[in-house]
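A single protein chain has been omitted from the complex, and every remaining protein chain is retained in its original position.
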Amino acid sequence: MIENPFAEEPKPTAAWLWQVFTGVGLVILLGLHFIANHFVAKGGLRDFAEVVAYLRNPVILCLEVLFLLCVTTHALLGVRAIILDFGLSERTERRLDRVLKILGILTVGYGLMVTIMVIR
Amino acid sequence: MNMLKVPLQIFRHKPGQPSRYDTFTVEIPDSAHVIDAIDAAWAVHDPSLTFRRACHHSSCGSCAIRINGVEKLPCITKLSDVWDGRTPLRLDPLRNFPVVSDLVVDISGFFQRMSAAEMAITCEAEAFLPFTVDRFAVAELEPKAVELPADFSRFNRFEQCIECGICMSACPTMAADERFLGPAGLAAIYQARHKTDDSRKVAHLLGLADGEHGVWRCHSAFECTEACPQAVDPAGKIMALRRELIARRFSKLWGK
Amino acid sequence: MATLDSRRVSRAGRWLDVRRRRLGMWAYALNRITGIGLVVYLYLHLGILSLLTRGQSAWDSFVSLARSPFYLALDVILLAGILIHGLNGMRIALTGCGIGVGAQKAIFIVLMIVGAIALGVAALKIFHI
Partner (left out) sequence: MGNVGAEKEKLEIAPHVIIIGAGSTGSATAHDLTLRGLRVTVIERGEVAFGTTGRNHCLLHSGGRYCVTDRESAIECIDENMILRKIMPDLLELNDGLFVALTEADLAFKERFLEGCAACHIPATDISVDHALAIEPFLNPKILAAVRVPDGVFEPFRFCLAFLATARENGAVVRTYTEVTDLLCSAKNVTGVKIQDHRTGKKETLDADLIVNAAGPWAGEIAAKAKVTVPEIPTAGVMVALDCRLNNMVLNRLNKPSDGDIVVPQRATSVIGTTSWVVEDPDLITIPAEHVDRMISQGEQLIPAVRKVPMRAKMAVARPLIAKSGTDARDVSRTFECFDHERDGMNGFVTIAGGKTTTARAMAEKVTDIVCRKLDVRAECRTRDTLLASYRLFFQQSDPRNGSSVSSG
């Protein structure tokens, strides 16, 4: 019998769906982020004092953290899609996933750290 | 019948030798199709030119190549539609397949993908006539309903997909990812899925498509649908599979 | 173990080859180019935010720099990238859910027109502060 790799059910994936969810999230959150930080703020950018005051608003803080999560996930899923197009072996694919997960955690961690340092 | 002198610039490759282009000038009627020109180059100029063909009427799918860079079936492509009257007509083998020799590519990967879904090659014919893959073809004809003979439950016909490989050549994702199930493979899964009510079979077919290199790998360039000579609309079928897979995932989430 | 031999790399680069291809291919290539640009920008942006941790003077001097016309022009380019990527993303999300599949080209054109108008309005706003 001829072996056919395409006749076996692969592991289901939700990567595309998450890309869409975070994408939809970004449309809303990036819109808010943009308006709040660059259009409402006079001069297109907040000065230091304004940034601190802005981030101390708990609603804004939650939205900005959510934004950070969405943008990091969306960006890294996008990077993953491009790299997957190089046709990796399954093992390299798994390794890539691990690297990107760590990178994602580091990115979000860094963002949170900066935020905490600013509002303190 | 006017005879034309048409220069053909044909991609030549033999294993172990560098690839090149050969130019043959063939003399053929102005009403000829591109396959007739290739045929003449082979019969008159060079019997070592290898190309695929069988039916000459877009049913076998074997002759697909790139004409001036665009995937086409030379058997239904009129010379007058692609040749500007001066520049040599460039003929290349399909992309995204290993070249065996000249215009012949190794299409085993395509048939592997087509075999995955085990889609039957015939399907139920429409309840009306005429049936066409070219919506402009029947502009002057009103569709008419078809009655079945008493002992028939249906008329059947061969599937639209002629397994020519054009979609796989046109697909930008296929260009990169060799493990991608590809437009035709996914469209076949969709067709097979809609030919059965057996829930286990449906789950299996959807399972085949629901992978990192299945429907989710498609980047929505819609090149397959643009290039398909048989209006199979593989991209549309990929999107329909996505929709069903998403719906299933959500209904599972809601515990149904 | 599979390595990235030259053939594979040249294959992977083909998504950029839009010669003789249709609109959907352009949309795809644009989406990728802007996507890569935005990822680069994201990390630059995060890096610049570290200035906030260095106190008021560091940040405020950056803010005054960022108000120069050169930076504002960069902002317009950034906004163009975001609009192309975001609006085309909507096309992908919609068609991927089976909505408007047959009209994907029209959707793309309409979205890009909307994007162009939004960009024009935003550019005026950015330069008329």
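Think of it as A, B and C in the order they're written, each chain with its own count starting at 1.
Note that a contact is a pair of C-beta atoms (placed from the backbone, for glycine too) under 8 Å apart; a residue touches a chain by one contact, two chains touch by 3 or more.
This one's a predicted model, so the numbers in the text were calculated from it and none came from an experiment.
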{"item": "Contact with the hidden chain (one of B:Asp84, B:Glu147 or B:Asp197)", "value": "B:Glu147"}
{"item": "Option from B:Leu4, B:Val82 or B:Leu129 whose C-beta touches the chain left out", "value": "B:Leu129"}
{"item": "Residues in subunit B touching the chain absent from view", "value": "1, 11, 13-16, 19, 28-29, 31-33, 36, 39-40, 43-44, 47-62, 75-76, 93, 95-101, 104-108, 110-112, 114-115, 120-122, 125, 129-134, 137-138, 140-141, 144-149, 152, 155-160, 162-163, 230"}
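The rule we apply is simple: only the chains that are shown with their structure count from here on.
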{"item": "Graph class of chain-chain contacts, one of line, ring, star, complete, other", "value": "complete"}
{"item": "Which of B-C and A-B has more C-beta contact pairs", "value": "B-C"}
{"item": "Rounded Å distance, subunit A centre to subunit C centre (Cα mean)", "value": "15"}
{"item": "Centroid spacing, where centroids are CA-atom means, of subunit A and subunit B in whole angstrom", "value": "38"}
{"item": "Interchain centroid distance [CA atoms averaged], subunit B/subunit C, Å", "value": "33"}
{"item": "Subunit B: positions in contact with at least two other chains", "value": "173, 176, 178, 219, 242, 246"}
{"item": "Residues of subunit C touching at least two other chains", "value": "8, 11-12, 15, 32, 92, 96-97"}
{"item": "Subunit A-facing residues of subunit B, complex", "value": "112-113, 115-116, 173, 176-179, 181, 185, 204, 207-208, 210-214, 216-217, 219, 242, 246, 249"}
{"item": "Parts of subunit C lying in touch with subunit B, wherever the complex brings them together", "value": "8, 11-12, 14-15, 17, 19-22, 24-25, 27-29, 31-32, 91-92, 95-98, 101-102, 104-105"}
{"item": "Residues of subunit B defined as touching subunit C within the complex", "value": "68-70, 95-96, 170, 172-173, 175-176, 178, 219-223, 226, 235-236, 239-240, 242-243, 246"}
